[in-house]
Structures are given as structure tokens and as C-alpha cells.
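Down below is the structure, laid out as C-alpha cells.
Note that one protein chain of the assembly has been removed; the remaining protein chains are unaltered in position.
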Amino acid sequence: MTHSIAILGASGYTGAELVRVLSTHPDMEIKTLTGDRKAGMAMAEVFPFLRHLDLPLLQRIDEVDFGGIDLAFCALPHATSQSVIRALPSDLKVVDLSADFRLRDADAYRKWYGKPHDAPELQAEAVYGLTEFYRDQIRRARLVAGTGCNAATGQYALVPLIKASVIDVDEIIINLITGVSGAGRSLKENLLHAELSEGTNAYAIGGTHRHLGEFDQEFSKLAGRPVEVQFTPHLAPMNRGILATVYVRGDGQTVYDTLSAAYAGEPFIQMLPFGAAPSTHDVRGSNYVHVGVAADRREGRAQVFVALDNLTKGSSGQATQNANLMLGIEETTGLTMAPLFP
Amino acid sequence: MTHSIAILGASGYTGAELVRVLSTHPDMEIKTLTGDRKAGMAMAEVFPFLRHLDLPLLQRIDEVDFGGIDLAFCALPHATSQSVIRALPSDLKVVDLSADFRLRDADAYRKWYGKPHDAPELQAEAVYGLTEFYRDQIRRARLVAGTGCNAATGQYALVPLIKASVIDVDEIIINLITGVSGAGRSLKENLLHAELSEGTNAYAIGGTHRHLGEFDQEFSKLAGRPVEVQFTPHLAPMNRGILATVYVRGDGQTVYDTLSAAYAGEPFIQMLPFGAAPSTHDVRGSNYVHVGVAADRREGRAQVFVALDNLTKGSSGQATQNANLMLGIEETTGLTMAPLFP
Amino acid sequence: MTHSIAILGASGYTGAELVRVLSTHPDMEIKTLTGDRKAGMAMAEVFPFLRHLDLPLLQRIDEVDFGGIDLAFCALPHATSQSVIRALPSDLKVVDLSADFRLRDADAYRKWYGKPHDAPELQAEAVYGLTEFYRDQIRRARLVAGTGCNAATGQYALVPLIKASVIDVDEIIINLITGVSGAGRSLKENLLHAELSEGTNAYAIGGTHRHLGEFDQEFSKLAGRPVEVQFTPHLAPMNRGILATVYVRGDGQTVYDTLSAAYAGEPFIQMLPFGAAPSTHDVRGSNYVHVGVAADRREGRAQVFVALDNLTKGSSGQATQNANLMLGIEETTGLTMAPLFP
Partner (left out) sequence: MTHSIAILGASGYTGAELVRVLSTHPDMEIKTLTGDRKAGMAMAEVFPFLRHLDLPLLQRIDEVDFGGIDLAFCALPHATSQSVIRALPSDLKVVDLSADFRLRDADAYRKWYGKPHDAPELQAEAVYGLTEFYRDQIRRARLVAGTGCNAATGQYALVPLIKASVIDVDEIIINLITGVSGAGRSLKENLLHAELSEGTNAYAIGGTHRHLGEFDQEFSKLAGRPVEVQFTPHLAPMNRGILATVYVRGDGQTVYDTLSAAYAGEPFIQMLPFGAAPSTHDVRGSNYVHVGVAADRREGRAQVFVALDNLTKGSSGQATQNANLMLGIEETTGLTMAPLFP
């Protein structure tokens, strides 16, 4: 059975990535694409790489007829999703890719995003979209909140370890290197090729990145008490990919065994051999996650390494995986394409 | 019905690309992988991006049992394919990705490759693998010779024009920019990131590139008399992609109309609007070809632009497309994945 | 003796490159920097790579006191230079890096830039800044017009050949690959790292690029009759560098000998051995030009290859070289830094 899909905000990178993924999905069909500023245009004009597809024209959201749509992906900018989703038919299944419903707590939202939430009742309803850890709730959810791409990467390293109490939750450092597509199609000087290629820098330093809100929320919930990690993201000259290097206190082998056990049945998470380091090169364009663990030369310390593609597993692939669950489709459907290498 | 596939020479880039493409092909199953120097290793060790797949171990060619294999892709280095293929069961279907069977003429082979051919009888039998122009022969062939990736790109610009006699065949210049994966997994200083990124240069200048042998062969055949084009390839800091900028004498609009007519029913060839230039960004990782045409400010002169991915449409995607035909599978099966952007 | 320098429009790439070059120039001192939108800011804020220098703050042009300034570099956007320079003290030496004074003919300016020129009297006065061919006039000039970076590259391949009548001027094709800094610090989607890295495309196709105005002007003057070349620029994922591949009709060895003779005494132009191809990697960040020649396999045809750095020799290095001449400083002063490799 084919499900009818709408993508709201299809003119950004996560919207385009959804179209890419869904273009070979056997059980979903794109019926509606919106893009307010580019309404009336063909996707082939906005994204020539999609030229081979037969797609509906972009239209304005307020022109969409949602009758007949089974599920809407909402790939709008942060802070605009909440009012848009509130206005959608209340029985429409929605996977939101913005930051608007990631934080369940109204105060936490205000703290990290600097304004009150416009749809606090939906905040409570939304299920956090980290598939491997919220699978059952997602299956039953009407509204799923896609996670931050950095937040997802860090959590793949840490959730099973905190759950199993094999590391010290007060001594966690998440060091992360991310590709530039995570910043979206924004026109900023530091995202120009001339200024970004051939160099690297940290940003949002000192514990100011908004994805910390997700870490705090999820890790505190698991630990049963407030947990605050350290987190420094870096921008590297690559278009896709996130590598988290997570410094933990705990026994390296135990850390490895705990993660291996937790991910044993997971279709998209690949444990590397103990002591091996994953590379973002090996997951590009795919929904796969590579996880490695090393024991440090200092006893009782270890590093966990997680590599994934921020646009696929970190965003639009994750969204599709969640939509599969919500629509009763087999979870991996349409998502088993191999990474692109070289 | 699932066909059983062998990939000979799976430890290079075209071999790995075949595995990537076939990993989601519904009607082919990889039964055998060879790699003489890496025999005994798992593909996950040679190419960690394939870690999620359940693949046979690499073995030595002489250890392979070809009973039960329906088709073999031969992705071995140039000059080694000819003796290997000669030794295969004579009823085994073979798609060769090397340069060994591209030239039908023994003298031409000796001229461009500097040695006599070891299997001249197979040279005569092999069908040239440019699918759109040899479709019927490929369907009936036992041995198909994959084209040079540069040669394919140039021919997509020119074959319909020469066929229709709308350009002057004595005044053709093929200027080409290619990504680095075309050079294979070779350890050479000029292919190091430190020496290749952030710059560009021409190579094989003055009409010395071996793919000229293919241009000469195919264009002369079409024109009914010897045709020699000028051809200058350039290496640019990108991993995948070829852009051919072809300077022709002819009317721009006629050139555009001729190509549009020729490619009207082709599933993988996309004509851009007249006057638009394609980009290799928009075909990366896919089997699609983007074609553009511009009339020059000087009357009677035009440029044709062709963009494709050298590893997919220029090599392993083309090979799969040909294998589909040879095995009676629908031609586009397994090849409709969208390009990866950004 | 130290000369006092003003840089008008110091907040763009050519302005910053002037500061870089002049920072170690023994005979020039930067006294004034302007940047209207960034007036009041320190260069270290606009360009942190200049943090180690003790520089004047950026100010508005209308606040500048030009008394005591010996020479002004004008690195303003195209079409804004003409009125600014008209308003400068009439005895102030000026090197303009914009396109405003490259074309001597008012009609040609209108044709290529789409508007009448605001200072036609200065158009007539300005000397075209291709140092090697206008050295004597530049030495005596008050106003020198920096050339287009692509235009300079093509001319290094062709001027001596047209002068010596060793090629057919009606059969010239300039194929060019350029880095992205030539587009300036402009916020455009196609200049984002995510959209520009790892791919290439032609632009301004069919003979529409404005630098054709310079080719037409200079080549027609040399040939004594109208000359129109074909010219196709391509954008490659590199920040600096231009490679021109110029297809000419003429004897390869004669072409090589003519260029070798013309450039024998030139301090910045390096002839490669006959048959060798230059690389933009080898000139990055320097004022040097590498020139190569190959005879084509087709008799009577040859290719000339020219590599230079668009920001240095193609713009700010050229400007400094011209300023040296205008101020009576030895021509190479401050410009002999080696290229940066890797």
C-alpha cells in the first residue's frame, strides 16, 4: 500500500534530502511540496539534482489540501514549525525536522531558544524521534520531533552507557566535528567555500550550543537526576557527516560490551571492532551509524566514537525511519542504500 | 528471479561501486568477490563503508567456481582483463569494466595501449558498452566492454550530432574536467589530498589520452571516414564527476533540437533548457546524465555540456545497466537512486 | 623612501589581499583603509587573518584626508569606482582594481556593463594594467586599470602570439577553470561550500562573460582588425587559481618559441619545458605565472596553458606591481614571495 506524503519546507537541504530518500521508497509517494518563497517553482529549478523526478510544483502551505495526505514531514526553519503544525488537521501524522518539539519542557525551550513556545500543548504530545530508544512510542505517535543531528550523534555514544550505569555521568565531554550542511542553505560569509574549505574552527563554545538542551533532557531522564555534559562542536570542510569523540570515565572493554549488546539487533548501527575508529567517509549519504570504542592509556578512561551523516541518519533518514514506524511500514524500508564512497 | 553475480577485482573503486549499486538491486545477488592481493579479507576491511552488507569474502580468481554464476563483472586493471576473461567459461556472460575490449581493432589497441592484444578473437566479439547507442547488440551480447568514463561523456555530447550530420566533424574540441576517482586507488603523489585539493591542471595533453582511441573508433564509424577530435582532460579537486565542454561548429538551436530528439525516450539522460549549463554536483552518485547546449556569440558555433558521475554512469552504473539488458531485466532496475546533494 | 598608501574598499577579498601583500612591502605603508559598511571596525574583526598587523581602522571614504597619500588602490565593486575616482584629488595616483576603466571605449563599456560610463574622460586616460605589455605607459600613468583576472590569464597565452602573427586569430578558444575567490565575498547559494565543493560547472556560457570585452579590445588592437574569441569559464572547487587552456591554430614549436622569447626577461613569468602542463597548485598565493605549450596530435594545432593566482597576479599582486612602477620603486619589490604548497 502506498502512503501519500507532504513535505512542508522542501526548498532547504533537509527537505531536498527527504525527496532524495523518498524517491526510491516503495511505499511512500510525494503528493505535496511546499516552499513559501519559491511557490510556483519546480523542484528541478530549486534543486537541479532532482531533475529526473516527476514531482508536484512547490506551493504555499496555506494552499495545501491535506485531505488524502497520510503523513506530513515538516522541514521548516526553527521556530516556524510550531505554529504551522498547530494549524494542521489534528489527525494528520507529522514528523517535524525542526528544533521546535525536541524539548518537552516549556522552560527548557525558553532557555535554549530565547522565546516562549507557541504550542506548549503539542510539546507535551510530541515523541522524541531517536528511533532506537523511542521505537514503541514513535509507533503510536501522531507527532514525532526529529532530533538535533549533533544531539543524535552524541546520544548514540552515551544512552546505553548511562542506562547501564557504566560511566560517570558527571565527567562526560562530547567533542564533535560536523560538516557544513548542518547549517542549512544559509547565506553567511563563514559558509562560503572560500572561507570554509581548507580549515577548521570550534563554534558555540563554552556550552552554548542549543543541542545541549537535548543532551540535558535525555541524559537527566536516564540518570534520574540533573546531568550536564561538556560539548564543543567544530566545523570542518566537508558537506556531510558528524563525528563525535566522546570522553568518558569507565572501563573501555565494559563500555564496548555495553554498546555492542545494546546495538546487537539494530539494523542501522554498526559496531566496529574494539579499538577501531570510524570515519564519516564511510557513512556518507546513508542511514548507517558506525560506532567505535577505545580504552585510554589512563585506566578507567575511554573514548567512544560515533560517525553518521547529519542529513540522513541525523535528519531526513531518521525522519523516514520514524515515518515508516508511524505508518506501519517495515522500519528499514527505503533506507538501506549503501554509503557513497569515495 | 534473482541472478547470481561475480565481481572480479572487487578491491578497486569500480568494484566497490558495483557492490554499492548491486546492494539494493532487487534481481541480482553477489555470490562471488575476487581480489587477488586481498584474498581472504572481508570487504568491510577493504572498504569499511560496505560494513553493513553480508558479503562473501574476497578470494583468488583461480579459486572461483563459476558454475551457478549468471554474469561476471570484471573490474580488473587494464591489460589484465584480457587473459582472465579468455580463461572464463565460454558461456558465462561478462561485463568488462577495463579498457581491454573497448577497441575492436587490433592495431588500434596496440597503438593506444602499447602492446599486442592477448585475446584478439574476443576483441571482435565484444560489444561496445555505451548503452544508449548499442542497446540491441548489448541485449544479445555475451561480452560487453565498458567504455572509458571520459569517452562516454564526450560521446553523449557528440554521437547524435555526428549521426545527424549537423556539425563539422573536423572541428571538434572536447575539453573535459574530471574528478580524481577516475584514476583509481593508485598511490601517486599527484593524487594525494595535499597535492590535488585546491588546484587544477591539464594532463595527457596534446592528444595523447587513451580514450582518444574510443573517440576515433566511434566517430569515424559514424562519419564513414576517419575523424580525429582534439581532447584535453583536466583534473579538478573533486572525487566524482566529469564535465565535458564540447566546442562544435553548427547551429546552436539545431544542435539542441538534435540532442533533445535523440534523448527524448532515454531514462537516464536529462536535457536542460536551451542555454543552461549542467553541473557535476547534480549527478553525483547517480546514473543520470545532464546535457546542456549554448549557442556561441559567434554564429555557427555552439558548445555542448555533459555532466555525469564517472564511477556510476561512466563505469559501474553503466555496467549494471548493460547487465540488466543481458540478463533480460528491465533496463533501469536498481539504477534510479537520486544523486547525492549536497 | 616609504610611500603612503590608501586602500579604498578594504573589506573585500582583493582589498584584503592588498593588505597581505603590502604588509611585507619595504617601501609602502598603509595609512588609510576604507570600507563604508564596516566603517569604524578594525581589520582584525573583518579579516582575523590580519590580526597580527597594526593597521588603521576602516573609515568611510568621505571622511578620508588624501593629503599625504601617494597612491590609492581602489578595490571597490564594479560600477562604483568610476564616481569615487572622479571625486579624488586629480593629482593622486590611482590603481583601480574594478572593471570600471578596463575598456577604453564608451560603447564597449555600455555593451558589456549595461549602462553608460560615469567618467568617460577618465576612461580615455586610464592605462590598461597588464604590466608586461603596458610597462612604459604604466610608469607614466596617473590612473591604471587593473585587468580582469580571467582576461589577464588568457592574454598571457595569446598577446605575444597575436603580435608575432604565428596563430590564426579567427580560431581561438579560451577554455578556463577558475577558483571561487574571483567571485568576491558575495553571499550566493552557488558559492556556499555545500554547493560548490566536490563539483564543477561552466558559467557565463556562449560568449557572455564580461572579460570578453577586454579580449576583444586588446586582441583587435594587436591584430589591427576586429577579433572575437570563444571563451568558456568554469568554476572549480578551489579558492585561488585560474587555469587557461587555449586552443590555437599554429605550429606548436613556433608557439612555444614565440612565448619563450617574449617572456625571456620577465621576472614573474615562468616558461615550462615544451610539452609540460602547469598547475594552479604551483602559483597559489604568489605573483608568478606558469606557462606551458603542447603541440596537438593534429598538425597545425596547439594548446597554450597558463596558470596564475587570480587574487595575486590576477588582481592585487598585479596592482602592486603597477604601483611599484608608478612610484618609481623596483618593479618586483614586495612581490617575490614563493607560492604556498601544499
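Letters A, B and C name the chains as they come in the text, with residue numbers starting at 1 for each one.
Here is the rule we use: a contact is a pair of C-beta atoms (placed from the backbone, for glycine too) under 8 Å apart; a residue touches a chain by one contact, two chains touch by 3 or more.
In this text the structure is predicted, and so the values were computed from the model without any measurement.
Judged over the whole assembly, touch between the missing chain and the shown ones holds for A, B, C. Within the complete assembly, B:E198 is the residue of B:E132, B:E198 or B:D296 that touches the hidden chain.
The omitted chain makes contact with chain B at the following residues, 13, 180-181, 185, 187-189, 191-194, 196-198, 237, 239. Mapped onto chain C, the interface with the missing chain covers residues 13, 16, 19-20, 23-24, 47-53, 181, 197-198, 239-240, 268, 270, 272, 278-279, 281-286, 288, 290, 336-342.
Residues touching the missing chain, restricted to chain A, are 173, 175, 177, 179, 194-203, 205-208, 212, 228, 230, 232, 234, 236-241, 243, 245, 247, 252, 275, 277-282, 284, 292, 294-298, 301, 303, 305, 307, 342 (touch as defined at the top).
Just so it is clear, only the chains that are shown with their structure count from here on.
The rotation relating chain B to chain C, fitted on Cα atoms, amounts to 180°, rounded to the nearest 5.
No other pair of chains shares as many C-beta contacts as B-C.
When each chain is reduced to the mean of its CA atoms, the one lying nearest the mean of all protein CA atoms is B. A straight line joining the Cα centres of chain B and chain C is 39 Å long.
Centre to centre, using the average C-alpha position, chain A and chain B are separated by 36 Å. The set of chain A residues that touch two or more partner chains comprises 13, 181, 197-198, 239.
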